[in-house]
Structures are given as structure tokens and as C-alpha cells.
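What follows is a short report on a single structure.
Removed from the display is one protein chain of the complex; every other protein chain stays in position.
Note that the chains are named A, B and C in the order they appear, and that numbering of residues resets to 1 at the start of each chain.
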Amino acid sequence: MSDPRQAALFAAFERARRQTMALIDGLTTEDCMVQSMPDASPVKWHLAHASWFFETFVLEAVRPDVPPFDPAFRVLFNSYYVGVGERHPRPERGVLSRPSLDTVLGYRETVDARMAELLDGPPQSARLLDLVELGIHHEQQHQELILTDLKHHFSRNPLRPAYRPPPTLAEAPVAALSFLPSDGGLVDIGHDGPGFAFDNETPRHRVWLEPFEFASRTVTNREYQAFIADDGYARPELWLSDGWDACQQEGWKVPLYWQRDAPERWTLFTLYGQRPVDPDEPVCHVSYYEADAYARWAGARLPTESEWECVARSDIARSAAPRRDAACHPRPQKPDGPVHGDVWEWTQSAYLPYPGFKPAAGAVGEYNGKFMVNQMVLRGGSCATPSGHLRPSYRNFFPPSARWQFSGIRLAR
Amino acid sequence: MSDPRQAALFAAFERARRQTMALIDGLTTEDCMVQSMPDASPVKWHLAHASWFFETFVLEAVRPDVPPFDPAFRVLFNSYYVGVGERHPRPERGVLSRPSLDTVLGYRETVDARMAELLDGPPQSARLLDLVELGIHHEQQHQELILTDLKHHFSRNPLRPAYRPPPTLAEAPVAALSFLPSDGGLVDIGHDGPGFAFDNETPRHRVWLEPFEFASRTVTNREYQAFIADDGYARPELWLSDGWDACQQEGWKVPLYWQRDAPERWTLFTLYGQRPVDPDEPVCHVSYYEADAYARWAGARLPTESEWECVARSDIARSAAPRRDAACHPRPQKPDGPVHGDVWEWTQSAYLPYPGFKPAAGAVGEYNGKFMVNQMVLRGGSCATPSGHLRPSYRNFFPPSARWQFSGIRLAR
Amino acid sequence: MSDPRQAALFAAFERARRQTMALIDGLTTEDCMVQSMPDASPVKWHLAHASWFFETFVLEAVRPDVPPFDPAFRVLFNSYYVGVGERHPRPERGVLSRPSLDTVLGYRETVDARMAELLDGPPQSARLLDLVELGIHHEQQHQELILTDLKHHFSRNPLRPAYRPPPTLAEAPVAALSFLPSDGGLVDIGHDGPGFAFDNETPRHRVWLEPFEFASRTVTNREYQAFIADDGYARPELWLSDGWDACQQEGWKVPLYWQRDAPERWTLFTLYGQRPVDPDEPVCHVSYYEADAYARWAGARLPTESEWECVARSDIARSAAPRRDAACHPRPQKPDGPVHGDVWEWTQSAYLPYPGFKPAAGAVGEYNGKFMVNQMVLRGGSCATPSGHLRPSYRNFFPPSARWQFSGIRLAR
Partner (left out) sequence: MSDPRQAALFAAFERARRQTMALIDGLTTEDCMVQSMPDASPVKWHLAHASWFFETFVLEAVRPDVPPFDPAFRVLFNSYYVGVGERHPRPERGVLSRPSLDTVLGYRETVDARMAELLDGPPQSARLLDLVELGIHHEQQHQELILTDLKHHFSRNPLRPAYRPPPTLAEAPVAALSFLPSDGGLVDIGHDGPGFAFDNETPRHRVWLEPFEFASRTVTNREYQAFIADDGYARPELWLSDGWDACQQEGWKVPLYWQRDAPERWTLFTLYGQRPVDPDEPVCHVSYYEADAYARWAGARLPTESEWECVARSDIARSAAPRRDAACHPRPQKPDGPVHGDVWEWTQSAYLPYPGFKPAAGAVGEYNGKFMVNQMVLRGGSCATPSGHLRPSYRNFFPPSARWQFSGIRLAR
């Protein structure tokens, strides 16, 4: 009880759980039901799964004798943990009208109460507290997914509902683009601090970097529109071969959520509803293929994840921490703002294990390691990433064709 | 107002609309949201679409100046009427968390009120009353689809919810199977009465029938289990070539909704929940391919739709009318019961226009005619068909691979 | 030996086998290898399969002790006869570089020699002679398929090879279109003669026909171009629902093999090479969906197969026999020419068993019966149909989306 780490985790747990609940404020029961594509999940499922994580990996470990809230949930809300057993098929999450949202909220409350009992009680083992901490960060990841999945869902409804009213933002000039030089050399990459990190950020290891230059901000809509106007989507020589195939097959001509309302008038769907394209905002919802083609067109390239991390730890980043006022849409970058934080930035690094990587023991070892193929690393966090969730060593990863995350473009050369 | 046809239609309208509402009794908002496959639709969509039909084809025709309940609904709840304009894509009906169920119920009430005003008012033209009558029968068709689509939806939920508590039924021996002879000859087929019929039941026309024999009842689960036990699903010589391909590709080994709980213990999913297979019940949820293979195995064949109609109009049917006590599952056929009515009966007739067929004028002409290819005719109605909806000339139709309707097997030879 | 039927069959056998060989005159070994789509087969495969038919169903039956030419061929060249055993997968026929064409020609010669020995010997049973006759007609069907499959294959080669030099044809005005009235009534349909017929043409049975009118010739390219010019391919109200879906998905805008070389200049690929569209020729290589849409646009409909047969047996057909000079492309129909014979004519009849239909006994019973679903009947024969192969009762059948046969349009009303 008087264990300070346990007390801090208890506070963080309660904060994270409250933040999740704040996200569903204003959503209807029906809004929480929809799965608009196999890659996305219903809000209700996210709510249940994040609770399932604590129940399965924390509560069952410490009190195997206490029956679960509902034994059927073990299968229904298991995402992909083979070590835990069977799973309800991912593309069929939208079929679960039962259990109801009310039942799922009751599930959350029960898990919260049992977790409170645990964390407000006698000191627990470091191993168990590690799992609690993992669960908190897991909860935060699903907070971001709730927003990206909901955005996809609302975008498919012809009524185009707005999730939140748009904020009134002070006009501010966007920062000019410059390239910041870095010497490279033998740098340390990966997590090394005392704080939390996912297993995929470890072990810390040395990487040799040649000197490079790093863009001072991410690419804006204005810059990206020049790429579109220059026939960027129609010139195969700018694209990776797989990217060109995807572009042709999917009929990409603009980023996801953009639509042309008149020859020269573009709008995009946001969580604030349908809005004109703001040329100063970071371009967003582009795939790796588009980011790569844009960089080639711009005579540059995407950074590697090591370069990115090297910069994030250095002076040239005015702040390693991303913006702290959560938002539902990326904002124009002010000249004196932080270097990153409004859109995830595609790197040219494939998502692979670091030298000496060991997945965590047990079923939680499936958290990250088994996805280390066919994906690219993104860095930096987005407007939808919860406060306190990020670190310079943080590695996000998605397939190169994914577009529904808040993903943008940082140049290097 | 004193037009007796109009008064009768008004009563029928109100009855049909009430019956629809009775069907959703006990369902949650979330239950009404789900689309479990592209062929099925959410209950909420059915509720809205049936109202859309009256609003679009009746109310707009008579009062084009009255604005619709919501202009967006014209697209959202148009099923397939090209003549009316754009449609929301069928496989994306489950994405519509908005409009809410409450809004849709309000839509229904508004349409009901406007229809009442219309039908309780001055006499309307026969053409308009025809459209009202069509809309009532359309509403009834969607009543049956609400049940079949909901059954499919619930069957995909591992919790296997029951829609209704099972009735307690008096034990009764199932009727023995016999074959009833018919002389055939030159018979009149198609609708001829003064009452309502869909355009696809017309014109009445002559068909020559060779003498044939017609089974006294539909095939039971017990009989079908003998087919399964005799390796019916593993013998290509019993199957149509396309049927065998479907069987292999889909892995069919039993009717839809059956599962083996132990080597010799079969259960099936019903709207009453999971239940043991009752050997006396009509076999149900089989495709045309399975019906055809069973008939070949049994040394018989399926009837043509003309044979079926000829029998339905003759003495050998104890009653042309199917059972009148609605049910959620087919019941064993009593020796003195009606000849048909618990399961739709696949015929060996392709769904084609009758000689001289003319679709109805206007967009409602798309109701039936444009589906006259790649489908087989079913006759007789099912336990889920609303009372008063059927006629001996009634033609239902589905692709030969469809299994989620209450479809069974009648033999002929 | 002195059995006149046997002698006649022997002569017909040799004639048919020679005709097949004449078809491959001028083709290279490589030409005979190609399978350009799963529905089509390599010429080499056709050559082998037609021989396999005689070896398997005739020679093995009469001399089971004689070893086959090559036991592996039993599987390799079995098309779809489940009763004979395993089959090489249809889409993989193009992978068979071995056996070589030379070996296959040797196979043909061996089969020919053994058949000659059989037919030039002591009298055989009627049952065996029936199988010989079936094999001859089977060989003829594959003669037509050799041409249609080769045409598809050559059309996919950018070099667009010509199979035969184009004939020089006398200019002749095309016959004007008129509609010939028929009384209908109770007519006899199906094969009844002493000559050969496939099992699917039997039994002869009565059909009641309402009075109808039958177009005096098939639709020409000129007429079809008016349909195209009138946006026929862009107006869903003209199409069956499945047809419209196919049209959208496949991007149909013209018949198969047509291409636009200039805004108003159309050419089409033929077995004579690429040629301008001749407006007087019958339109060809259209699907059932296109034929049906054209008929609706023209204010008419397609005939039923019974109507077609009724006309073919009547006076109004100047000749029941189609044109007798084989050709590689349909020709404009002269005013005094036969009523049919240059293109297969889609009927609005689904391919279904006649009342009382019994498939032939044994594995040859799979020849026709198991395809009686999801296909439409075509009547009349085409320019590529071998002389002597047809009868008024002849039923051809293909899925409604098939376009690579010589299929055209006859109107009725």
C-alpha cells in the first residue's frame, strides 16, 4: 500500500481508465457497435478488450480462484493472443450486439473495482506491477484506435457525423521548411531509462549513422497539393513497384478522407465533420507508399527510425515531448512549436527486432514480436495519441498500405 | 372515405405496420444494428426501408409538395430502385449508426400518420391504392426477412442469443410420406383472381403438364439424416456440377445452422436458441443444390412450379392456405395438417418471366422483373411468412446457393 | 461388318476425325499448347480428350483386357467425368508440355486404328454403337471449341495472329428485319426421330405456346451499334440486375473482341485477323445479359427455346438446316438464306431437364445432366459448328455471362 510505484501506477490506471470513458462521451450505443472494415474495431470492443487485458493478464495471475466477470469474454475479447486460447474472428467484431454496451460498461466497472482493490492493497510483485503498467499503456493505444476507427466509421456514413465541435484556433503562420544537419556517428538507439517501454524498444544498442539532414517540420497540405498538381499520383517512376500497384488497384488520387467538391475546392472528413483542406496543416492519412513517392518527388527521402530517434534525443528537437493538448485533428505547426507530435511520421525502416531482442515472457510476449514482418515503423505520435504515452524510443508500426491512422510525412536527405 | 377498398386497405396497412413493430419487441437497439453478411440487412434498415417504400411510391406521388421526413433517406433506404436514384451500398448497411433507431421509429410514425391522413381521407385513385396494397405486401416480405436476417445474425454470435422462448408443443406423430398422383394436362397457371398479386405472378397462362406424383409432405430431418449418413455430401454423382463445387468450396456437410455436439448428437440454432435436431421437423435451411441432390438420392426429383401450383389449387391439397399460427421455426407436419406452409419448397423451375409478362409501370417495375436470371423458384411459404401474405400463385425466388431462408424440400416424380 | 449402321458410323467416325485434323492445319506446336483462360482449353488438350472419350467409353468397354495407350491419360484428359475417376484440374491444362503434341497425335492414330479394327469387324451391340455415335458428336462439339478457344487465345496475343486468310465474299444486301407470326398452341418439343440426339433433347414432350412473333433474322452489327450509340451500356433500366453488375464489373462497353481504333472506327478480332466491323454481319460474342438488354431496348424479347424449336420445325423457316459451308466468322444473312446458322441464338429459357428426363446410364450420363442449373439455352448453331452436327431439337447451353462462343441475338415478341 505504501509502495510508491504501486501508488503511482494506481493513479495512472485510474487516469487512463477515465480518459477512455471521456472519449465515448457523446457517442450513442449504436455508434459504439460499428465495425466499418476488418482492420478497425467497434468502440464497444475496444472498451471490453482493454478491460479483458487487465482481467486476463493481471487479475487472473494474482487471483486465479476468482471467477471472471463472464467466461465467454475470454474468447470474445481476446484480440490475437494465441497463448490465451481461441479468439472471436476479427472481421466479425461488429456482429456482437450482445453483450450490450451496458454490460461492457459493467465489465469495465467490475475490472476497475478489482484492480483498485489490488492496487490499493498490499504490495504486489514487480512482475505484476510491470503487467499493470503494460496494461495502462495498452489502454492508451486503444484510446488512439478508438478515434481512428471511429473516424473511419463516421466517414463511411453519408450523413458524415461530427464527433466533436471544431475548436476555434488562433491564426498563426506555419513554420518555413528547413533542413537541420546531424553528424550521425555511433549512436545509442532504444530504450534505456528507468521508465516504461514496450519490449520492441529494447535492447538499447549501437547504430552507426552517416551524416544526414532532417526536415524541420512535416509536410503540409499545401506542399502535398503541389505533388498532386504535378501528377504525382500518375507517374509510376515516383513510386515503389508495390506502391504503384496499390495506387492503381485502390484508385488513390488524394489522401484518405479528401474529396473534391469543385475543380479547385477540396474538403476532407475530420472528427470535427467535413471541412475545407487547410493548406497549413500537416498532410495526414497517407500510406507509406504515398509518403515515399512524395519524398522522391521532393528530391528527398524518408528518415530511418534511427535517424529519427537520434534527432528526437538531440538539441535540434526543441522538445522531445510532443504537443500536450490533445486534439482530434493535426494542427499547423507553429515556428516555435515542438518538432513532432501531430502526425505519425513514416520512416523508411521496416519493423524488425532490435539486435538481441527478447519478447516478454508468457502470452504478453505476443504483444509486439510476432508482427515483425511486412510493416514499416512510424515515429512521433499524433494529435490522437494520449498525453504521456510517448518516448523518443517509441516504435509504432503499420503495413505500408495503411492510411486510416493519423500518418504524415517527414523528409530527410 | 367511404370507399370500401380504401377502408380495407387502411385497416390492412395498420395491421401490417403493427405486426412489424411486434417483431422487434424484445430486441435491443444494438440487435437492430447488425448486418451479418451482405445478403442480410439490419433490422433497423428493414424498418426504415419499408417506410421509405410508402413515402417514396405513395406519399410523394400524391403530395409531391410535402417535403420528405429527411431528404437523405431517399438514398440511405433505397434498396435497389435505380429509377429512384442513388443507393447506399448494400454491404454497408451495418455502418449506419446514424440515423438512430429512435429516429427511424420516428420516421415510421410520421409515415404512418401521413398514410392515415391519406387513407382516412377522400377517395384515392385505383392506381394509388394499388401502390398502397403493394407496399403492404412489401412490408410483409420484410417481416419475414427481419426474422431470417436476425437468425443469421444471432447465429454468428458465440453467445447464441434466443429471440423468443420456445413454445411447448403437443407431441404428435409426423405424417407418413406418400405420393399423390395428378393427371396434369393443360392447366392454368398464374394469378387470376380479383385480389392482390405481384406482377411476376401474371399473366395467367396455360401450361401443359405430364402426369406426375407429388409428395404428401416435405422431407423431415430424420429422412435428411439418412442422406447424410449415406455419405450424401461426399458423392459427387448425386450433385449438380455447380452444386458440388459450392459444397466443396463452402465445406457443406449438414444444413445451415446444424452442428455436431457429439458423434451422434446434432443440435441446430433456432430463433428459440440452440436446440436438439427434432427428427420429425421438416428439414430446413438447405440450398437448392442440397434439395436437388437429396431428391436424386431419394430416387425422385423436385416439382416444377407449375406442378406445385396445380396441386395447390386442387383437392389433393387439404387446404391451399398454409398454417396460420405464426412461428419462429418449422413444426412437424401433422397427418391432418395443411400440405404446405412451414418451409419454402425449392422447385426445379428457374425464375423466369411468364409468357406475356409486363413489369409494372414506373420504378416499382424493378420490384421483381430485373431478378429473372440465376435464381430458382420457391413455393409455399414458411413459418416466418406473415398470415394472409400467400396465394397459390405466389413465387418466391433465391439463388441456388442461398441457405439462410426457411427453405426445405418437397419431392415429386 | 455388314451391319449398315456400323458401316455408316465407321464412315462418320473417320470423317469427323479427319475434320478435326484439318482444323489444326497451319497451327504450330506452340499454338496448340495455350490455355488463355480457365474456361478455354489448349488445342492439344481437345485433340487428346476427344480420343480419350473413344478410348474410355468405347474401347475399354469392348476390350477391357487391352491396355490403354498410356494409363496416365485416363486422368490427364478426363474433362469432368467423376464416374471415371480423378481429373487433372481444368485451369492447369496449359501446363501440360508433356505429353508432346507428337505423342498426342500418336495417341489419336492409335485410337483411330483400334476404332477402325472394331468398326470394320464383327457387328457390335447397339449399346456400343450408341457410344460410338455419341463420341462422334462429342468430337464435333470439340471442333467448335477448338475454334472458339483458339480465337480467344489469339486475341490475347498483341501480335493478333490470323488463323486463316479471309475469304473474298460477294457483296450482298442484308435481309430486312421482319417479324414472322406463329400461332403457337400445343406443340411437340424435343427429339423424336430415328437419328442421333443428346439425352438432354429428350424425351419429346408437349408444350403449350401462346401466339408469338419471331424475327426473320438475327440482329446485325449496325443494329447493335445503334444500341451502343443510344447509351445501351450505360442505362441500368435496360438490364437484368445480375447483368448490370457483370457489365460494371467487367467494364463491358462493346461486344467481346471489338475495339475502337478511332472515335468512329471500330474493328474486331476474328480468326481472319483484325478487321473493320461489318455493319451487315450478325452481332456476335455477346453475353445473355447483353442480348437481353438489347431486346428490351428494341421493345422486344428473346424467344423461348420452345418457340425457337417450333419455328425451326415449321414452314416459316426456309430451311431447318443451317448454312453448310463452314466458316470462321458469321456472314451477313442473305434475304433468301436459311433462317439460322451463323451465330448461336440466346433464348430466354434456362437450361433445365425436360419433363421425364433420364440421363444416359453410366459415366456418360454426366455428359449433360449435371450442368442443368445457372445456364441459358442457345439454339441454332454457328459458323463454327461442323456440318451435320445440328438438329432442330439441339440444345446448347452456357452461363449468362459467357461471351467467347459465337453467340448472337434473335428477337421475338
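To be clear about the criterion, a contact is a pair of C-beta atoms (placed from the backbone, for glycine too) under 8 Å apart; a residue touches a chain by one contact, two chains touch by 3 or more.
Since this is a predicted model, take the numbers as computed values, not measurements.
In the full complex, the chain left out of view touches A, C. Which of C:Pro68, C:Pro161 or C:Gly184 touches the hidden chain is settled by the complete complex: it is C:Pro161.
Checked against the full complex, the one of A:Val207, A:Leu256 or A:Val343 touching the unshown chain is A:Val207.
Checked against the hidden chain, the listed residues C:Val75, C:Leu169 or C:Leu186 yield one contact partner: C:Val75. Although one chain is not drawn, its touching partners on chain C can still be listed: residues 28-31, 33-36, 72, 75-76, 88, 92, 94-101, 153, 156-159, 161. Take chain A: the residues that touch the chain left off the picture are 80, 82-83, 186, 205-210, 212, 236-237, 239-243, 288-289, 292, 304, 348-350, 352-353, 355-356, 366, 370-374, 376, 400.
The rule is short, and it goes like this: only the chains that are shown with their structure count from here on.
Taken as a graph of touching chains, this assembly is arranged as a line, each chain contacting the next along an open chain of partners. Remark: chain A and chain C have CA centroids separated by 59 Å (rounded to whole angstrom).
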